[in-house]
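Every protein chain except one is present and positioned as in the full complex.
Right after this comes chain A.
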């Protein structure tokens, strides 16, 4: 019986020496402490740099989801559009909810130029970046068919809404080069939150 047990221990320890050594993470362990066992255990006090869990992301799966457009225009796709085409698409796909020409609909009013008496905060009087319009429309509109628009349609709708908000004139072509250059009237009012606690109410 004892012999059997010893043999088992021997086999186990041999096997372990052949394979990778066993490592345990214990940040409270004294630096040079070794586990008091027949199995060779190394104690580390720093987290391993990686756990080798997960796999490399393929560029196909990144590209499929990487639809964001940054304020500097990074992420804008090929294609272009203009306000005239945008108006036609808007009437067909957006007006039912946002109203004819982007006002007076059941949902979000989309037209309020800077200086208008209209109080609603939207594209013309409140949005700080023109690129956001492309990103948002492509991402999630029309509400009843999110993600269904082609890039050219999104460019045209963007052009149309910028035009309706008196930011560009109706002839401007909107594409990856021109859109980031469209400066929104409200941008200059934006400040970062700099409150960091403490007694002051701001």
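Just so it is clear, a contact is a pair of C-beta atoms (placed from the backbone, for glycine too) under 8 Å apart; a residue touches a chain by one contact, two chains touch by 3 or more; residues count from 1.
Going forward, contacts and distances are computed from a predicted model.
Looking at the choices "Biotin synthase auxiliary protein", "Sulfite dehydrogenase", "Sarcosine oxidase subunit beta" or "Octopine permease ATP-binding protein P", the name in the UniProt record of the chain not drawn here is "Sulfite dehydrogenase". The chain omitted from view is touched by exactly one of A:90, A:129 or A:163, namely A:129. In the full complex, chain A touches the hidden chain at residues 47, 49-51, 53-58, 61-62, 65-72, 121-123, 126-129, 131-132, 135-136, 139-140, 143, 146-147, 186, 189-193, 195-199, 201-202.
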